[in-house]
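Written out below as structure tokens is the structure these notes cover.
Here's a slice of the assembly, chains where they normally sit.
For reference, chains read A, B and C in written order, and residue numbers begin at 1 within each chain.
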């Protein structure tokens, strides 16, 4: 019998630092590219946490981690060549087939952008063949919280070549007056999205309140419920539907999610 | 149902002999009353423990904790970090016999459903133990306080290796399991097979469908005022199986271990994310979460109820919050909703 | 007419109303079989004014009784007081004469573990054992037993207070780290618990053995160990120096508690100033010194291994200023 809880020892290939507390780790862990899934990452005595895969690469996967807890702080001591415990990937992935040739609007709040980054990359790298149009709305708390600056710059540049891509980065506030872009909650920028309508496919990912407000706004723009997908972040201890922490009603975020169509998600009251 | 003709009777003394032989092959775990072990001073408690004789077994009282701790220990080592490499610990697991009432056998079915097949993953540790367990049925002559097994149809079971009844000066037993038959005498007597409770003292109506409207009801606010989030209901519940995981360095500082520990959705931090966002802060919401799982959410996923009606949650709640009453209230709300809404 | 000293010794009170007394009944530990309520009612109606006073020491006081009725009253209550004392294993040799002494007051007790969840012991039972150990005795002594450091009986205001505690045992393997014990100890007690390496560590220096961690633990990983008593002494109110009892022995066994209470009398008899009518033990210790007290009181007692003797006696309180 397989022991689903036994992690594998994985080497850190590269560390990329976005902000003081948000780094990406490139791991020597090869998995099929399925955007939206997560792995369970741990170190002895630090504990185990679920981390979304923020990038698929020929060398392995990229995990973008925020240093906010006991576990993550241990990861921030890691260097290239160090070992991490990894098991997974777990969970479902974005239903890319549903976006084919459609207008896709991705709304991401804060570090949740990491989980949706592979989807964006996928379309940035080969948009015209796959989508009708791509809108990315990403909001951060303040300019210094912005992640993936290099990537975002690249995405924005790709807009020059492809008029059907729009990337809007906003910050909630800018106390340092250093930001030249938009200021305000992402939800307030939905109205700027071109051609938003009932057939728009939307991915919403981020803090609970941001997701709730964004969905409300989308529905106001007549986006159909079944065209909205959310990605849930929950406390998880196993990743495989056993520990119970991530259960919402009859669903386990780890195995039935983390991505839920809004028709399903709206019933998932904690 | 047990065939009367297959019953066997033996005396207490004979029982000692049988037990001695049986216990060479099986760890025997059964309800035992322990004086002084109650929460309050000078109180006893009925627990599941390994016993050293049949006579030690308390056949007539409901246990405080269920037997789930046998299959899902409160703290269970998952693997060690010897040389920083995750490594299963190869403890030999001895075959076990557990004495259980019908409801508790049903509870094991719940655990089985969750751990053996749930979501397509099999829980290694549960499975490893579960394979070694044989269930001995003990009967309930009448329902205990707070029991409502009949309502949950867990009053009867056929899923046992043997059935044992304590009688004056001895025991009556019916062994079905072929392996076990060798240990017991074969003196077919005309005694009754296991009797099952046929009527709850307060039958509970299990709601068929529960929609999201229930979430908005004020009863949960009332429960917030009453529930103290102590978690005892989940601890004693034979089907609650949530756990946390911790990496623990043993006191001898030898290789550390990753362990899983029981967790409870009633207790603080259960659903908290790093960064302190919690999805259920109010006690009433936690209670609702637990309650609906027992009577609805699990069923929706697995096809049968999680709650087995053992009533231990009601027995143990320091605030006398009652599962029975809560379900009654839910039914009222649903009814009112179906009339008005 | 009436020998007041004998009457008082018989536990009757000399009332402010001339010619009247009040019957005082001992209820060791405060628990009473209600069948005696009939006798008490009859006493109050036949001899008193139809009322009773429930005393703070958990006795009854039946006021408005004529001193001239005292003989009849004694006869009337003979059986009852004999039986009540007998239930504490005190045999009144001449119950027809009433109580043989009044100095040692009714041993009082909080409701204890017959009802209260917090109580670490059957305080009434211990009060009854103490009654058997120290009553009758003419030396003035107030002893109270309380089931936990909440001290609902106000043992701190007694000459001897017995505070029941429990040594919390801990089964790490049953602990699910819910922190209920920890949070509670921090909020309500002394924050004696901490988590170290995923187990609860109890700091013996701070633990007051109230047993709350046991009450709070959902899995009973914290469970009841030895029943240990804190003996506090020298509490009192009064017109000179109201003060709280201070710790004399921590973590004493029941045997030690009983032996100490008995020995206290030999200390009193040796060191009491016979002049004032009833010198309280606190004042005697003030004069004789705590060391002398300790020496006298633990004489012949083998302390249980957990027991810790206080090095000095701390009786917080205040002095009414005395004109020099």
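Quick notes on this one:
Basically, contacts are C-beta pairs under 8 Å (C-beta built on N, C-alpha and C of every residue); 3 or more make two chains touch, one makes a residue touch a chain.
All values derive from a computational prediction rather than experimental measurement.
One representative per chain kind is drawn in place, while the complete complex holds these chains as A x2, B x2, C x2.
Quick note on the criterion: only the chains that are shown with their structure count from here on.
Top-ranked chain pair, ordered by C-beta pairs in contact, is A-B. Distance between chain A and chain C, defined via averaged C-alpha coordinates, is recorded as 67 Å. In this assembly, the C-alpha centroid of chain A lies 39 Å from the C-alpha centroid of chain B.
Rounded to a whole number, the gap between the C-alpha centres of chain B and chain C is 44 angstrom.
Chain contacts: chain A has no residue touching two or more partner chains. Residues of chain B in contact with two or more other chains: 244, 246, 249, 263. Residues 78-79, 81, 84-86, 88, 114-115, 118-125, 127-128, 212, 215, 241-247, 249, 256, 258, 260, 263, 265, 270-275, 277, 279-280, 285, 289, 292-293, 296-298, 300-301 of chain B are the ones touching chain A in the complex.
Every residue of chain B that touches chain C in the complex is listed here, in rising order: 36-42, 45, 65, 73-75, 230-232, 234-235, 244, 246, 248-249, 251, 261-264, 267-268. Those residues of chain A lying in contact with chain B across their complex are 1-7, 9, 42, 44-49, 66, 68-72, 83, 85, 207-208, 233-235, 237-238, 240-245, 247, 249-250, 252, 255-256, 267, 269-270.
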